[in-house]
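See below for the structure under consideration.
Removed from the display is one protein chain of the complex; every other protein chain stays in position.
Chain naming follows the written order as A and B, and within any one chain the residues start at number 1.
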Amino acid sequence: MELGPYLLLATLEGAVTAAVLALTAVGLSLVFGVMRVVNIAHGEFFMLGAVIAWYVAQMMGGHPAIGFGAALIVAPLLVGAIAVAVDMTILKRIDYDPERTIVATIGVLYIIQQLTLMGYGPDARPVAAPFNTRLAIPWWELKDGSLQMYWPWGLSTTSYKLAVIVAAPLVLLGVWLMMARTRIGLLMRATQQDRDMALAFGIPVERVYALVFGIGAALAALAAVLIVPIQQAHYLMGTDPLLLSFIVVIIGGLGSLPGTVVAAILIGLSDGIISVFFSPTLAKILATLLVGLVLVFRPQGLFGTRGS
Amino acid sequence: MSLLSARGLSKSFAGLQAVRNVDFDLPQGEVRALIGPNGAGKTTLVGMICGRIAPTVGTVHFDGRDITRLPAHRRIRLGMAYTFQITAIFAGLDVAENVALAARRRLTGDAVASAVEAALARVGLAGHAGQEAGDLSYGHQRLLEIAMGLVQEPRLLILDEPTQGLAEAEITAFKALIRDLAGNTTVLLIEHNMSVVMETAHRVSVLNFGEMLAEGTPDEIRGNADVQAAYLGTG
Partner (left out) sequence: MKIAVLHIGLLALLFALQFVLPAYHHGNLARIMVLASYAVGYNVLFGYTGLLSLGHALFFAAGMYGMALTIDHLGWSPAPALIAGLVAGLIVSAALGVLALRTAGVAFMIVTLMFAQAGYLTILYFAEWTHGDEGFVIQQAQRVLWGIDLSDPSNRYFAALALFSVSLLVCLWLVRRPFGRTLVAIRENEERTAMLGYDTFAHKLGAVVISGMISAAAGASYGLLFGYAGATFASVQYSIFPLLWVLLGGAGTVLGPFIGTLFMFYLIDLSSGITTAYMLIAGVVLVALTLFAPQGLAGEVRRRIWSWLP
């Protein structure tokens, strides 16, 4: 394949990564923004979403769309409920102390991951996509002075991947509407601004926290359900989303939702394109170094402004 | 000869001017009180002198040397000591270790223990050496702060509202302590308690809305109409 079609393909794949990453990272960013804690177990909530999707799809049978549709609802709800339980039994009791929360969520990471290993096993299992038509993509080349359309071999995508690219922005729009237009969003923003003041005004801060932690985890689970027809469900699949979400949240400016989305698109797209030129390991080395250096030298993120 | 001299010090926080173009001279051996209404910029001014806060513009000289660019810990080593307005003791360590940490900057070995003992005796905490500092009463924590300042044997001792929360008897003892230091140690005292100011300070500087309003002997300040309007009248 020539470079042009190749880059287009990489961009399409990158857009899928970006879509899923944006959902996962916004979940992490929301939790950090409102609660000021870092959830190391975020990747495991992602993994749980995928594993639950597999169970649901198994149970439903029939047309793949039925199982997938059910998973789309059940997985985020169930994972959200687990996260709320984690918040109420653990995080609340250590009073959301930032450092102890990290240690506790490392513990939660191992608990979720290892319980999944015991229950679900070490195998990677697929979930069928609800629809999966292969779509060939045309390309143009200059021949005898005029542009001619042709169909390069291997340049194609699927209807499902396009649907993911469309679905993610819709969900994010929903999150934005919730934050900006609803009463619960108002409570979240008030709590984010000043916890003590919110308490003084009678906002049930602990319930807001539990809800935010649940929504953050549910977003990760939703992202995983979307990706599981493309990538299989596996008990160790939470590691990469966690790392990538970290990169996105830190580069986008801690706790800033618009920054997170912009960074997710940037990282997701470049991930597809960089992997054309670099080995995945080298790409990861550069990405982790970038996160470390951004935190050291530009803690407000690449897009943030200091003090905001 | 001024031990400390500041020129044109200003500090703004996010557009708000906390301190505006302040000149300040403190001669060797003097006890100087710095007074002013709440929010006048006293702590900010002192913070710029001892290096906790970087000035927006202006310079600070200590013992003839420009220290504007020195970090706080280097200024302390030149012979400044600072006690915090909000008690900042090491709550988890015992009282003697708190003072020893301050003493070990200039002493080693057995000299530390005897200096600690002397400093604690001087502020009236001799019986509390082995107690955990966080368990002390608020007033005793203030006294511990002062002991931590004294044990450094500083050339300039900066005390930020040292008598806040002290009992009457402790305040009397504190006044005696400052009079005792006068002459050897230069003292800069941020203080709200007027009896402490009037009885211990050689001279008084009044800060109002970030600007130096007046400077003079306690009696001059007491008689100053501007000061009365800005401060004594309302306080």
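We adopt the following convention: contacts are C-beta pairs under 8 Å (C-beta built on N, C-alpha and C of every residue); 3 or more make two chains touch, one makes a residue touch a chain.
Note that this is a predicted model, so its numbers are computed, not measured.
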item: Among shown chains, those touching the left-out chain; value: A, B
item: Contact partner of the left-out chain, one of B:I76, B:L166, B:V196 or B:A214; value: B:I76
item: Residue touching the undisplayed chain, where the options are B:E97, B:E117 or B:E170; value: B:E97
item: Given A:Q58, A:Q114 or A:Q148, the one touching the chain that is not displayed; value: A:Q114
item: Option touching the unshown chain, where B:F24, B:F62 or B:F84 are the choices; value: B:F84
item: Hidden partner interface residues of chain B, rising order; value: 50, 52, 71-74, 76-77, 82, 84, 88-93, 97, 100-102, 104-105, 108, 148, 152
item: Chain A residues touching the omitted chain (full complex); value: 38, 90, 93-94, 98-100, 102-104, 106-111, 113-115, 117-118, 122, 243, 246, 250, 279, 281-282, 284-285, 288-289, 291-293, 295-297, 299
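Please note the rule applied: only the chains that are shown with their structure count from here on.
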item: Distance between chain centroids, defined by C-alpha means - chain A, chain B (Å); value: 53
